[in-house]
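Of the protein chains in this complex, one is absent; all others appear in place.
First chain written, first letter: the chains are A, B and C, and each begins at residue 1.
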Amino acid sequence: MSGELTGLDTFPKLLMHHARARGDRPAIREKDLGIWQTWTWAQFAEQVRLCACGLAAQGLRRGSHIALISDNRPRLYAAMAAAQCLGAIPVPLYQDAVAAEMVFPIQNAEIGFAFAEDQEQVDKLLEILPQCLSLKRIYYDDPRGMRHYAQPELMAYEKLIELGREAHRRDPSFVENEIASGAGDDTAAMFFTSGTTGVPKGVVHSHASLIGPSLTAARLDRLGEGDVILAYLPPAWIGQNIFSCAQAFVTGYCICCPESAETVMTDMREIGPTYYFAPPRVLENLLTQVSIRMEDASRLKRWLYRRFMDVANRVGGAILDGKPVPALDRGLYWLGDLVVYGPLRNVIGMSRVKVGYTAGEAIGPDLFKFYRSIGINLKQLYGSTETAVFVCVQPDGQVKADTAGPAVPGVELRFTPERELLIRSPGLFREYYKNPEATRQAKDPEGWFHTGDAGYFDQDGHVKIIDRVKDVGRLADGTLFAPKYLENKLKFFPYIREAVCFGDARDKVCAFINIDPEAIGNWAERRNMPYSGYTDLSARDEVYELVRECIERVNADLSAEPEIANSQIHRFLILHKELEADDGELTRTRKVRRGFIGEKYGELVSALYAGKTSVHVEAQVRYEDGRTGTYSADLKIRDAKVFTPAASQRAA
Amino acid sequence: MSEVIFFFEVLAGGLLAGVMYALVALGFVLIYKASGVFNFAQGAMVFFAALTFVSLTERGWNFWLALVVTLAVMVLLGIVTERVVLRPLVNQPQITLFMATIGLTFVLEGLSQLIWGSQPHGLELGIPDVPMEWLSQKWNVNISQFDLFSAFVAGGLVAVLAVFFHRTRIGRALRAVADDHQAALAVGIPLQHIWAIVWAVAGFVALVAGLLWGVRNGVQFALTFVALKALPVLILGGFESIMGAIVGGLIIGASEKLAEVYVGPFVGGGIESWFAYVVALVFLLFRPEGLFGEKIIDRV
Amino acid sequence: MSAARRAGDVILSVQDVSLAFGGVRALQEVSFDVCEHEIRAIIGPNGAGKSSMLNVLNGVYHPQQGKIRLRNKEFADMDSHQAADLGIARTFQNIALFKGMSVLDNLMTGRNLKMRCNFLQQALWLGPAKREELEHRRAVEEIIDFLEIQHIRKTPVGRLPYGLQKRVELGRALAAEPAVLLLDEPMAGMNLEEKRDMCRFILDVNDHYGTTIVLIEHDMGVVMDISDRVVVLDYGRKIADGSPDEVRGNQSVVDAYLGVAH
Partner (left out) sequence: MLYREAGQFKSSYAEDQGIFPLRQDRIAFWVLMAVAFVVVPLIGDQYWLSAILTPFLIFALAALGLNILTGYAGQLSLGTAAFMAVGAFMAYNFVLRMPWLGIIPSFILAGLCAAAVGIVFGLPSLRIKGFYLAVATLAAQFFVLWALQRFGWFTNYSSSGVITAQEIVILGYAFKTPAQKYLLTLAIVALMALAAKNLMRSETGRAFMAVRDMDVAASVIGIPMMKTKLLAFAISSFYCGVAGALHAYAYLGTVEPEAYSLDLSFRILFMIIIGGVGSIMGSFLGAGFITLFPIFLNLASGWVSHALGVEISHATVSNLELIIFGGLIIFFLIVEPHGFARLWQIAKEKLRLWPFPH
């Protein structure tokens, strides 16, 4: 740890340090009542102190848990820090979860205290109160509509602060003493993983395991007190917590809370964050908006945009990476920055972004390149709730679209023979709360955390994650087969809506394709191709041709990756119907259920592998109006060109 | 006795002058009634009509031919105004239309002088501006022959307009438009035609006024100011009433002359430039809706 | 829900008010009272005199006969400025917002009676004028927050859709912190969702600020749900007065709504 932060091993200590060292600097802002209401670090600390006194007076004790159910609000962060001051453990819960989903965490952690944002959250808690006997006190931030609530559990945040003020007057040194008796190994917070399988698990982090990685990553990106971040993702997600809490406490930068979920874009433009995080879907939506709004622009602007985006595509990334670029291109890029990129960054609120991160799922290379090409330093990282986010981070100048970057200093990585990524780092969680069985499974005796993610190191030592281990198979020749990786690569093309790849224990990879009816429809319209709908489009030779090109580009990419070069897609067909969650082909979150599809369309799969050029299907079709009919046709099967793996080329 | 006669002489002179004011005011009322436009350019139209006519006759045209051609020009002007100025401004606030007619005033003033030059012209219609002999002989009252003629012309014009409005199909359509634009549209009257017609009629009225005023004051730029004389008449009589224009004109004309003669000397004279306005204003303070206007109830 | 609300003493009462325009008798000897904190509805078929009644209440129309009593003051008639001064605010059936101004400015005008600085101080933007302006801005922001119109704060009202304009108008009336709020067909021309929102806001206003609300509405259903007591007018006369349930059962009300001849 640097000199300044020596001995500051807990968040409350850090907070008090900032209150002393930069008391007048903004700690947290919130757009409220039309302006950015600001708490300085000193005010923030004072608020936390009063809140802590109040909570203590209400009986919150060291080691007990407090649930926090709120959007990003200054008082949420105050309550969180206040609990930490007392040695109590904040447990942020997803504010958009339904009441029933909150029952388990509250029972599991025997939560007695809860901080709720508003009437809506209070209502949820009151609803589950009979099931959660431990829950005794509920504090609410926004008193609107709460006038007629007479439940004894309820108390307004203001009232809590009032109590805190009295308690503080009685014993002014109480909070300082409590803070002093905390240590880095104490539990700092608990995050419940969403739990796609089975019950949620409470991931327990100590102060040390959150502060360590936060500090390392902040150093890596040279973050400081002048930085600003917009806190707009759910606070219950560890990433939000790290970016808008842990790192802020480490560096002293300013956290900004938007006015409401609807105004995030406007608020972002106003605040102009310097440090930014967005999952790929947010970036994708943003790009879609940019494209749509550009389509309405005048001819001149569209022309400028196209021209200069070409330039940016060519050299923007290289310029950002500090690589040599011809003077002419540099000049063009400068011009483009003046009329297109600069204004574009400005209108999407990213003018001041020094460092932006994306993570969570695979990001499309075009999407990723777009942001980098217009001069936004977007990078990728890899991490999870259990690892306090920072495992791999792409350092400046080593940014790639398809890797997660090398390990952060202090993190050890290793791949099992099954290609599972193992991690040992100071940021590892202590345990799953009250779930030693799960803890044992995830964390082996040597301290390696089993991520369940499969991947490998690329030539530059960057980690490349391809899929979940349980989904990764092997081709007959032993090559790694990562269906989701291939499918994602295909889905990055706008024309392809869904893809299902087969290949486990087979000699080659084949794929089902679902075209994107909108994108292909547009494409068809531009070419004056009349069509009647998805089924019609999906049978067109032109469309097959288009899809084949996409697949071949994927194959070309794959050929450059020795580990999986052999899993290129040899044959494909375009499905006659769109995959539907209603038909059990997709999960509710729109993930393909590969096994189910493989069984349901067994004939098609065998036809692909049998080398046929067409296959007859007869299927029940459900129309939009609810009627059903039968569909019968011959589906075409096409071959795609495969490329000689680069490694073997070099070898040869 | 002579004072009484003098009073009546002044009164009659005022009333007759009032008729002339009324004539100009009539043009305003026509257009306002049909299109809701307060046509500030009416004065410029008077000037334009008179100047066109006088320039044609000075070039040796026959009186009637010149009259017909001038009328045609005024009708054309009405149509062009409707097309170029009013149609694009349909549904705009009235104040906007008013300001547009101020613009139109400038255009007309510039245009007429650009075409015909800016030197003043005399105009003769063959009726001498001399006192009626029999009147002055019998009662020693001096009333101009021309003034009487003007009064007859104005009266005739009003009668013609009344017939036009009440007896002809177009006239009835015009009234329908004035009452409710939407309703008029609904019964299938093409608003644009109506407007063009009414502007043409206003042009005709302007021509008549221009001729009469031209004889009195000469055809020169100052003729545009007669419009300013008509404005108090409008305030007094209401913007929508032909009757109001006549009565208002008479009141203004009479009071102005009387004031000039009986009050003027005490304040140094020259009060006719503003007296009419003050009369109108004072009147307005007591009856904001004008002489013949309807009381407006603000519905909320 | 209305049972739980605390209704206070009579705050406003109307005694034998008659109003005529020329020969048309808009109101005939209408009397009723309004209690503090209640939601009082005036309903009736078209042309029943509802709007006239409201206009009498805030001094836009002057009744020929009768008295209005606000708290302890009695008026034969009052002008609208006086009504505003006494804490009566209103909205209009056909939105009467200031079209050329932003939402924020519209709401700020609602506070004009609370502003004390003179125009010279304002012209110089001196300490007190600036301070006053900013204080009131804050108060108005509370209302913006309350009505959930943050995103249109600086939009000129002319550009807003109808439903939002109605909400802004409610905001302007609220900005005056009225004791009595008159709402002239607050839900006219709205779709179902907008109506539901408006109902919620009316109830919230009543609940949160304790404002006494007098609303007239043409659509009976909505009113019955949210009001404590209802006056029914027909042809300028009061034909019923009581709780929504009482009124609903009243035969003359049913007749009036069904158009039975008198």
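As a convention for this text, contacts are C-beta pairs under 8 Å (C-beta built on N, C-alpha and C of every residue); 3 or more make two chains touch, one makes a residue touch a chain.
Since the model is a prediction, treat every value here as computed from it, not as a measurement.
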Displayed chains in contact with the omitted chain are A, B, C
Touching the left-out chain: which of A:346, A:441 or A:587?
A:346
Which of A:21, A:35 or A:146 sits in contact with the chain that's absent?
A:35
Of the residues B:5, B:72, B:102 or B:263, I need the one that contacts the missing chain.
B:102
For the full complex, which residue in A:272, A:365, A:452 or A:521 touches the chain that was left out?
A:272
Among C:56, C:108 or C:253, which one touches the chain that has been omitted from the display?
C:108
Contact footprint on subunit A, counting only the chain that is left out
26, 29, 34-38, 228, 268-272, 290, 293-294, 296-298, 301, 304-305, 338-340, 342-347, 349-352
Hidden partner chain, residues of subunit C it touches:
58, 60, 79-81, 83-85, 89-90, 92, 96-101, 105, 108-110, 112-113, 115, 117, 119, 122-125, 129-130, 133-134, 137-138, 172-173, 176
For subunit B, residues touching the missing partner are 38, 84-85, 88-89, 92, 94-96, 98-100, 102-111, 113-114, 117-118, 228, 231-232, 234-235, 239, 267-271, 273-274, 277-278, 280-281, 284-285, 288, 298, 300
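To be clear about the criterion, only the chains that are shown with their structure count from here on.
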Between subunit B and subunit A, distance of the C-alpha-averaged centres to the nearest whole Å:
78
Using the touch definition up top, name the residues of subunit C that touch subunit A in the complex.
4, 104, 137-138, 141-142, 144-146, 150-151, 153, 204, 207-208
Report the residues of subunit A in contact with subunit C in the complex, numbered from low to high.
32-34, 144-145, 147-148, 259-260, 262-263, 266
